[in-house]
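Removed from the display is one protein chain of the complex; every other protein chain stays in position.
As written, the chain order gives the labels A and B, with residue 1 at the start of each chain.
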Amino acid sequence: MSDICEETLGVGLLCEGQHDPGTPPAGLRRAPSGVDGLTTEHLIINMGPQHPSTHGVLRMIVEVDGEEIVAAEVSVGYLHRGIEKLAEHRRYDAVGTLMDRGDYVSGMMGELAFALAAEQLMDVEVPRKAHWLRSLASELNRLASHLVWYGTFGLDTGAMGQFLYAMREREALLDILEALSGQRMMFNYIRPGGVVADMPLGVTEKIRAFLSTFDMYLDEYDQLLGGNEIFQGRVKGIGTIDRQMALAFGLTGANLRAAGVDFDIRKARPYAAYPELDFEVPLGSTGDAWDRYNVRMAEMRQSARMIAQLIDGMPEGEHTAKVPRIIRPNAGEVYASVESSRGETGIHLISDGTEHPYRMHYRGPSLYAAQALEEILPGHLIADVVMIIGSTDIMLGELDR
Amino acid sequence: MRPAIADIERTLAAISGVSVAEEALGTVARVELAFVPDALSALKAAGYESLVDFDGTDTGEFVELTYRLRSYALDLELFVKSTVAYGGTIESVWFDYPSALMPERETAELLGIHLAGHPNPKRLLTTDGVEPLLRRDVLIRTVEEVKAR
Partner (left out) sequence: MAIDKFTGENSIAFIKSEQLFDFARRNSLWYIAFGIACCAIEGLMSASGPRFDFDRMGVFFRNSPRQADVMIVAGTVNKKMAETVKRLYDQMPEPKWVVAMGACASTGGPFREYPNVVLGVDKIIPVDVYIPGCPPRPESVQYAFIELQKKIAKRTEERLAARNS
């Protein structure tokens, strides 16, 4: 096997055993099987890495007894491309390009996390307007990211219409982000010291035009998917992550708040312009997929509220502090985290005073959500797997990094 | 929010060789490798219910491990640091903190250390035979290598 791989692929691969499904290891949680007196032969099902509902290149190895899942193993690494290693060889203003490609649906938040970490070492005073622009960019991007989640979560249940509506709204948001930063997805907009450019003319009007209809549309979309009885029947009561399990598995973001834990970095460790904004943190109660759906929908409403405040109160002034062309921060070790659309994106940055970071660790919230799947999937039906993966909103780019 | 040094010292009083200090990173407790599981158990009992982050750094002489703990009830955050030699073995803390399962596997394969007491100590991100990529002595491709692709 391994010989064939190396010959045909010619890139020096080691393919041996890669596609052997194997049984999930004994240490993982196993659901009791045959409780109703009916036991069938256990079957190992391999799902992914190419699967339309795994939201990227996630691979699941699922052991099933009939239709019921006995054990599940999450296999990742199909998108491991060394963001942490390459950051050690990039200059401080260029690490943002890598962070964009980490969580590629909400790149602004990754950039912001790195910029906040670098600024702690740089003794630089970030102007007030930069803070506001950063929050504005983050919230616009959070909306775009949650819309992708909303569209694809519906696709997982078998619905199609909501995907087209979500994509329509997202295109309007990407137009705004493009006007703001110059790119549709990989912005590299937030850099240490501020943001790369001031708000161009006409963006405020564009955002106002978007907001004037968005709330109304969002209610309609919520009704379209969440008001559907079939959707509710499929989503309610599955994939329950209670408070204790959420804390044990290190979940953050909407997954944690759906379990009723009131923790949002924007409130608990305020950064950028969030201390000055008026918003609520939506909470769930039981922590099932339906709660996670509702928390994310409510978060979108809060984001729209924040964007309105941000464009109304946008201060005057410089958009960036004076930063040397080659940034050489002080030596030291810091940690900065932001509330990205998937949870807490953290950057553990170690600098040795040179122009490259000595070590950058990128905490992706999806990694923690994905390993919780091994715990919550056993006991569910096989049809619920894609629903539970969809409800946790994992992003493989920041999982594998 | 940072916990008081005295509180952490009191919690970890039973463990020898602990030094707690206030750094730019936050409140950092440095623990010897052999006592890390005990220290984390004691901290969990003291209310640090969630391991939010775990990573390793190659310092050039050894690998430095950083555990980031958080207590939601007390709204406190604490860093626990320890060191392990290259090729050394770390004891898994998954029984106290299941969130360490995957980060431990990742750190072990990318920094070339071994895991003990882990339920699934396989490689996480790369295939067999890939060298520990986050070590400083493992170099990235040069410009010439990339151009000659």
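By our rule, a contact is a pair of C-beta atoms (placed from the backbone, for glycine too) under 8 Å apart; a residue touches a chain by one contact, two chains touch by 3 or more.
The structure presented is a predicted model; accordingly, all values stated were derived computationally and were not measured.
Colleague: Out of A:184, A:208 or A:322, which touches the unshown chain?
Modeller: Only one listed residue reaches the unshown chain, and that is A:184.
Colleague: For a quick check of understanding: of B:1, B:85, B:116 or B:140, which residue touches the chain that isn't displayed?
Modeller: Touches the omitted chain: B:140.
Colleague: Consider the whole complex, including the chain that is not shown, and state which of A:89, A:208 or A:236 touches that chain.
Modeller: A:89
Colleague: Using the document's contact rule, name the residues of chain A that touch the chain not shown here.
Modeller: 5, 8-15, 18-19, 49-50, 52, 56-57, 77-82, 85-86, 89, 97-98, 101, 104-105, 148, 151-152, 163-164, 167-168, 170-171, 184-186, 396-397
Colleague: Could I get the residues of chain B that touch the absent chain, sorted low to high?
Modeller: 125-127, 130-131, 133, 138, 140-141, 146, 149
By our rule, only the chains that are shown with their structure count from here on.
Colleague: So, what's the distance in Å between the C-alpha centres of chain B and chain A?
Modeller: Here the centre of chain B sits 23 Å away from the centre of chain A.
Colleague: Show me the residue ranges of chain B that touch chain A in the complex, using the header's touch definition.
Modeller: Of all residues in chain B, those touching chain A are 23-26, 49-53, 55, 57-58, 66, 68, 72, 75, 79, 97-99, 101-103, 118-120, 122-130, 133-134, 140.
Colleague: Touching residues of chain A toward chain B in the complex: what are they?
Modeller: 13-18, 25-28, 73, 76-77, 80, 82, 84-86, 89, 120-121, 247-250, 252, 261, 263, 268, 332-335, 344, 346, 348, 350, 358-359, 361, 363, 367-368, 370-371, 374-375, 400
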